[in-house]
Each structure stands twice: as structure tokens, then as C-alpha cells.
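One protein chain omitted, others in place.
Chains: A and B, in written order; residue numbering restarts at 1 for each.
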Amino acid sequence: MSFPWANEYTPSHPVMKWVDEKLPLPRFVYNAVGAGYPVPRNLNYFWNFGVLAGFCLVLQIVTGVILAMHYAPNALVAFDSTEHIMRDVNWGWMLRYAHANGASAFFVVVYLHIFRGFFFGSYKAPREMIWLLGVVIFLLMMATAFMGYVLPWGQMSFWGAKVITGLFGAIPVIGEPLQIWLLGGYAPDNASLNRFFSLHFLLPFVIAAVVILHIWALHIPGSSNPTGVEVKTESDTVPFHPYYTAKDGFGLGVFLILYCAMLFFLPNALGHPDNYIPANPMSTPAHIVPEWYFWPFYAILRAFTADFLFFPAKLMGVLAMFSAILVWFFLPWLDNSPVRSGHFRPLFRKFFYVLMLDVLVLGYCGGAPAAEPYVMISQIATAYYFLHFLVILPIVSSIEKPEPLPYSITEAVLGSDDKAALKPAS
Amino acid sequence: MAENTGTADMQTVAAEAGDDGVRRRDFINIAAVAAAGVGGIATLVPLISQMAPSADVLAESSTELDISAIQPGQAIKAVFRKQPVFVRNLTTKEIAEADAVPLSELRDPQTLAERTKEGHENWLITMGVCTHLGCVPLGAGEGENRGEFGGYFCPCHGSSYDTAARIRKGPAPKNLEVPPYEFTSDTVVKIG
Partner (left out) sequence: MTRLIGILVGLFFTVAVLWAFVTGAANYIAEPPAATAEHEFHRHPKELHLSSDGPFGTFDKQQLQRGFQVYKEVCSACHSLNHVAFRDLAALGYSEPEVKAIAAGFQVPGVDPNTGEETLRPGTPTDYFPKPYPNDIAARAANNNAVPPDLSLMAKARHNGPAYIYSLLTGFQDQPAELLKEFPEAKTPTGLHYNPYFANLNLAMAPPLTTTDQVSYGDGTKATVDQMAQDVSAFLLWTAEPKLEKRRQTGWPVLGFLLFATVLAYLAKQQVWADKKGKKG
């Protein structure tokens, strides 16, 4: 709606006209993801991951609601009911593998979406609110995924619940009572399992609500684009439908091929074997690790092995782990370069690639046993992580000389823009 | 796509090729949308069939009963598919009463012979589920109200069944259902 040349919804059928007059839902959809939403014409394939993330959310809600029809959230039978789904429920094995691998797929897609934002400066004004809501979605996803992983009540479920709630025990004074309150007991048990199930069912719908806000906020300034130059004229945009529905359709196909290959041929590759052992409060697995998508943050948590000033190591680890995500909230104000896209920021670009490598290293160390050399490597990587966001970005954005920007998206795509001649190049 | 008229582009590569081009474009788009539709519908199969009885429920869908201890005139309530099933050892008097009813008087005409197995006419095996709305009729237990026709009586809405468990009075439309069963020996019956 923000562009004057956006197509207006004109119902082609009398029934649609009738509906549109009473409840303009068709118009709303048309303007949100139809031909009524003008989108920069130069989006590359990294812009597919938003739609794919939305698809993953729907996939998780559909398979999750179905699994809840067969799953029993009771510590005595939760593990057995999961196996009942795998063995006896019609297509139950497929639905459960779809949900478990769907969580991984969701995080893959969302991480790519986030790194797209990092590189192309999608968090910069006027899109700060979209970014903040996105970080909220990511936090909610982490909470949901964690609680979902507890539900099968295997060894990793149980010990994951114990360790993660133990993080809250690091908080001075209120930590221990808080942890007991969270669990509803002194260790994870039926009370914890039941509340995790309840919240795991609820939170995806909260996520869906925040996603709607995220998309709403997106439609105020419109989508960003790889050049980072704002839309100037109609020739800079194409209608979302059919151009980006077609492109997203192709992207969805590629995504589904990779996802189904995992689901049908390597369904347990991303899971941990220990979660096929029923929860046993008397015996800890040799090597507790969360699911792969938490590994970078888990590495940061474990990197703080020594007390620092008045901060005990445990508290430092917890603070650092939460800060590693909270720092994203401040990104729009830490990086104040007027240029958005990494394509035109030579110095920023180099550090961005280092950050990508750094997060991969953190991920690798987070999945490895808590032994040398992994701890030392993760300490160096953690140092870089914080330096990158909190020290390097503010400094780089001040001292960097950006490369010249194209006058407009049209010029970037076609090599020239008739309107460019009329105005001085920016 | 008809809505695209407002997006004329200064640098449109070339004018649309003639009719052939248009037809090919339409064909591919329709084929792609159709493929998505087929995929979506195929996905519904597991999503719907997961609600059907699971393998463990299906496996429990037959029950074996030892009926040697049931005396003439007595009945037992057994469980078949998580529902009550009545097994009644009819007395000669009850058989005679049932046979005496003309079929024309029945709402759901069936003879007692059609509702029992040859050679075991005294064994009346029916579901204990009223055909009206699914309550469990009385009459199988010792001393329970058997209704005015001496068979079963459903207390929920007053349906009365006779000694062949046929509906005689009240709102139920059908006789009590006879489940599939067979005698594996003179004293053991396999239901389902």
C-alpha cells in the first residue's frame, strides 16, 4: 500500500466482490502476498528463506497437532507413546520424522534468513521493527524447540531439560528457587513434562502471531533488496504475484527435495542416539549435547570456564549465552553505516565472512565433547563473536569508505535508468 | 496474471511471440500449479489416515471366549473392540417365544435362525450396544430389567428387545447387531 503504483484489488467474480465489501480479507491477502504488493525486482535467492520459514512453521504446526493426537504427556508413558506413534499409528513414523526433521529444517532456513539480514543490512532503518520482531520470533523458536525436544522423554530430553533449567540456577539469589519453580520439582519429572507439552503446543501459535506482526511491519517500508538502495519508481518493482510466487514456488520445490531426502533416508542423522534410551534420572549420558541448532550458543555457554572479577564462571556462561542473542536487538544501532548492503561495504564484508566462519566453528565446538582443544577454540571464537557485534561493527561502520551505489534498482538490473540522467547521482 | 497490466516495463525484452508462445506459457503454469495441487492432495492421505485405528487397536479386534460355564437362561457380558458383547444361552422357552413372532410384526425382520449359527441355535451373541444411540442395554446381568419382551431393555430411551435381541418397542431402528463370530470348538467362540 505504501507505493502509489501498487495494483488495486478488483474482484473479478460477484461472490468475491460481495465478500470483499463485507470483509476485505481477499483484498488484504492480495495486498500482502498477491499482485498488490510491489517488491524490488532484483531480489536474489536469499530472499526465498522468509517464505520458506513461514512454510516450516505451518509444517510444524500441522504435524505437531497431529502428533499431539497420539502422544501422551506423562512421564510414565511418554517414551512408549512416542514409540507407539513410530510403530502402530498409520504413517506415524513419517509424521514424527517430519516433525523432528522439520524443526531442523526450520532452523536451517531461519539461520539463512538471519544471515541474509546480517549481510544485506536488512536491520537498518526504516526496517528496525521488522528485525526486532524477527529476533523475538527466533527466541520463541528456541524455547519451543527446546521444550519439544523434551517431550519424547529420552535420555537427551531429560538431561537437556535438567541442564537448560540449570542455567536459571546460575542467577544469584533467586536462581535455585526459580529453577525448582520452572521444573515443578527438584528434577525434571511429570510436572515439568506436562508444562513443557502445554507450552510447546501454545508457543507456535504465539510465533504465528508475531510472524503476522513481522510481515505487517515489512509491508510498511516494503522489502529490502540486494543493493540496499530504496525503491524509487515503479520500474524498480514487480508485483509479488506472479513474479515472486513463481520464484518462491521453485525455491519451495528445492527445499522439499532436500527436506524429504533427510526425512525418508537419513531421519536420525541430526538426532542423538541417546534419545532412543528412555529417560533415566540416575544415569547421565557420557556426552550431553543439545540439538545441532543450539550448538553455537552452547559453545559460548561452555567457553566461560574461569571466574572473572565477581562473576562466577557459571553465571558468566549464562550471561554470555543470552547476550549472544540479545545483542542482535541492538544491531540496528550498533551498525550505523548509511549503506545497507554488504556488496558495497568492502571492510564490513570481510568481517562478515569471518563471522560466518566463526559461528560455524562455534557450532562445531558446541557439538564436540567439553575437552581440549575444543574448549580453547570455542573461547577464541566466542571472543570474536562479541568483538564482531559490539566492537568491530560500530568501528567499521564509522571508518569504512563504501563503494559507489547504483542510482536505482532499475539501473542495477538493467545497467541504466532513464531517470538517472535527470537527477545527480547519489 | 491479468492484474499485471500496470507493470509495463521500459525494457521488455521482446514482444510476446505469437499464439504458440502464449499457449506454451499457459501450459507450463497450469502444469506447475496442477503438480502442486496433486502433491498437496497426496499429502492429505497420511494426515487423514493417521486418525484411523492404529495397528495395535486393529490387532485387538478379535476376542476368544470360553462359553462352557454359561448355563441355559444365563448371559455374560464380554468385551469386543472395547465394547460390550452379550453372549446368551437361550432356554428352549425363549427360542420358542422368538420363533413364534411373525416377521411382519418386526421393525427389522430377521428370524432367530438368521441371528445364530447352525448347530448352536441356543447361543445368541450380539453387541451390547443399543442401535438407537449406543447405550448399553440391561438384561445380560442376573436380575436386570429385561423389558416387556424378555430380552434386553435400554434404560436411556426405553428400547425393548425380545429374546432374539430384536427391536420390538422404543426408538431404536435396528436389532442388536450380531458381530462376526465363529465356533472354534463347542465351547470356544471367536468373535471378530
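Throughout what follows, contacts are C-beta pairs under 8 Å (C-beta built on N, C-alpha and C of every residue); 3 or more make two chains touch, one makes a residue touch a chain.
Note that this is a predicted model, so its numbers are computed, not measured.
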For the chain that's not shown, point to the residue among A:198, A:268 or A:284 touching it. A:268
Residues in subunit A touching the chain absent from view: 41, 80, 83, 86-87, 93-94, 97, 238, 242-243, 246-247, 249-250, 252-254, 256-257, 260-261, 263-265, 267-268, 273-274, 276-278, 286, 303-306, 308-309, 311, 313, 316, 320, 323, 327, 330, 333-334, 336, 371-372, 375-376, 379-380, 382-383, 386-387, 389-391, 394-395, 412-415
Contact footprint on subunit B, counting only the chain that is left out: 1, 9, 11-13, 24-25, 28-29, 31-33, 35-36, 38-39, 42, 55-56, 59-60
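Note that only the chains that are shown with their structure count from here on.
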Report the inter-centroid distance (CA atoms only) between subunit A and subunit B in whole Å. 47
Which of the residues in subunit B come into contact with subunit A in the complex? 1-4, 6-7, 9-11, 29, 32, 36, 45-47, 49-52, 54-57
Which part of subunit A faces subunit B closely enough to touch in the complex? 5, 7, 10, 12, 35, 62, 66, 69-70, 84, 87-92, 94-95, 234-235, 237-239, 241-242, 249, 414, 418
